[in-house]
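Right after this comes chain A.
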Amino acid sequence: MRTQILRTAAIAGLALGVGFATGAPASAQSVTTDEAAGYVVFPRIVSDANDIFSTGTEIDTVIQLTNTAADPITVHCFYINATGTCSTGTNTAGSPAAECLTVEECVGEGATCDPQWSAADFTIVLSPQQPTGWVVDEGLSVPAPGDGAIPPVNTDYFVGELRCVQVNDDADATPVNSNDLQGEATIYEVSGSTVDVRSYSATGVQAVLEDGSTQNNKVMCLGGRDDAGGDCVEDDLGDGDDREYAACPAKLVVGHFFEGAFVGNNNSAATALTLSPCTADVATVEPTGLVVQFLVFNEFEQRMSGATEIDCVETVGLSELGLVFSANVQGTLAGQTHLRPVDSTGAGRGMIGLVEEALGGAGLSVSHPNGIGEGGVDVVEYVFPLTP
Partner candidate 1 sequence: MRGLKRNPWLFGLGLLAIPVWFGGQAQADINNDQAGSLIIFPKVVADGERDTVIKITNKSNMPAYAHCYYTNALGTCDLAGSSCTDDNDCPGTGDSCNVLWQATNFDIFLTAQQPTFWRVSTGRFGDLLQPACEMGGSCACDVNGPSGALECPGFDAGAAGGINSIAIAGTGTDFFGELRCYQTMADQSTPLGQNSLVGEAIIETIASGQISTYDAVHVTGIDVGTDLDLLLDNAEYNACPEQLIFASHGEGASADIAGVTTTFSTELTLVPCTALYNLAQPVTASVNIFAYDELELRLSADGVPVTCFSNNRLDDPDYGGIFDAALGDRDYLKTRIVVNSSDICLTGDNAGDPCDDDGDCPNFRTTDGGEDLGCRPSPGVVGVVEEFYSTSAGDSGHAAWSLTQTGSRQGSDIIANPDLAAGSLP
Partner candidate 2 sequence: MLKKARLALFAGIVGLAMGPASMAQAQTSSDESAAILVWPKVVYDSAGVLFGDPTDTLINLSSTATSSLKQAHCFLVNATAHCSGGSGDGDACLSSSSCGGGTCVPGWNEIDFNVFITQEQPLAWLASDGLSMNDLPIVGPGVCSNSPRICFSDVQCGGGTCQIGPNGQNNLGTGVPPVPEDPFIGSLTCIQFDPGQNPPAPDQSATTNALIGEATVFTVPDPNTVDGAKYNAVGFKATEGDGADTDNVLELGTPLDGAGAPTADYDGCAGTLIFNHYFDGATDPVATGGVSSSNGETSTSLTLVPCGNNLLTQEPGAVVAQFLVFNEFEQRFSASTKVDCLFDSPISNIDTSNNARSIWSAGVSGTLTGQTRIQGVGNAATGTGLTGVATLSIATATASTSAAYSLDQMGSVAAGDLLTIP
């Protein structure tokens, strides 16, 4: 499982994560970044408020979450920590969790930087129309008339994602068939002389039914429905709407500049791609592995391709995916890349993502890829309350 955290000039983000229930006749429900949903994913959360590796840049993320309904709602969220840790237990910063980006941050002979995948959850109540927000490094106690406490991220240096589900109550926390959540994330990179900010809308996966009814278990079927045994199986949307959530897209399409292209006033471009598998088994804390094929087209309409593997949420620089993304190879500024999961280990194959673009000297920005087609059935399973 490879956790890549880009240390190069901060990356502007382009949310990558929107898949759509297309192909089927006009589905009212979709995976969308601009409509309220019952399940929202923030695929890119970064925090290094104390600059533990002395890079000169403090990084933090502000989450905003809003209840768009006229009634109070209960939200159950999971921080998924995908930060690497040094196998030797010691890093150059001496921080307790021995976080690392690459092996260079680890101390000790034979040390390796091993990606981890752990979840920490919390439950909050939002009153009607209540907006709330918090700095991930600090957490929050939700102000009345809302309720609940949001813990800070559990490592000094944190890379990962946040997933939140609208649930029935804070005791049982079973998903409900409603779409009232709206969220945004703003990533700050503050150096001694510059303030650079990028923000994206959380990707919402809409529940198909919107009657507020409680689902029958904590196994969320994206693009499928529960079978008798409580597992998720294929579902034809047209047959009585027992599908639980919209399906993730079959593939993602990203617009980007090629690496090292000089845009505008000689701003050198560098792009980072965050991919987060729709499937997540938070119960057994088992990361979802996906092999992703990418087709790259340049402005001469020439096509090149390659593949990569992701184990759970992962941010990778296009330059690390091979020379096919280099402007010196492609020869044009703009490129278009299609990303399609080709292999799965039995789990669903949908992905949610983000595209962060850095233009040297100009700043950072983030936008979404487009989703095309409908993927298979993805499963998000969690256990609550966690047995001590």
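Going forward, a contact is a pair of C-beta atoms (placed from the backbone, for glycine too) under 8 Å apart; a residue touches a chain by one contact, two chains touch by 3 or more; residues count from 1.
The candidates were selected such that all candidates are chains of the complex that A comes from, given by their letters.
Quantities reported herein were computed from a predicted structural model and do not represent experimental measurements.
Engineer: Which candidate among 1 or 2 is in contact with chain A in the complex shown?
Structural biologist: 2
Engineer: Could you please specify the touching residues of chain A with respect to candidate 2 in the complex?
Structural biologist: Listed in rising order, the residues of chain A that touch candidate 2 are 300-302.
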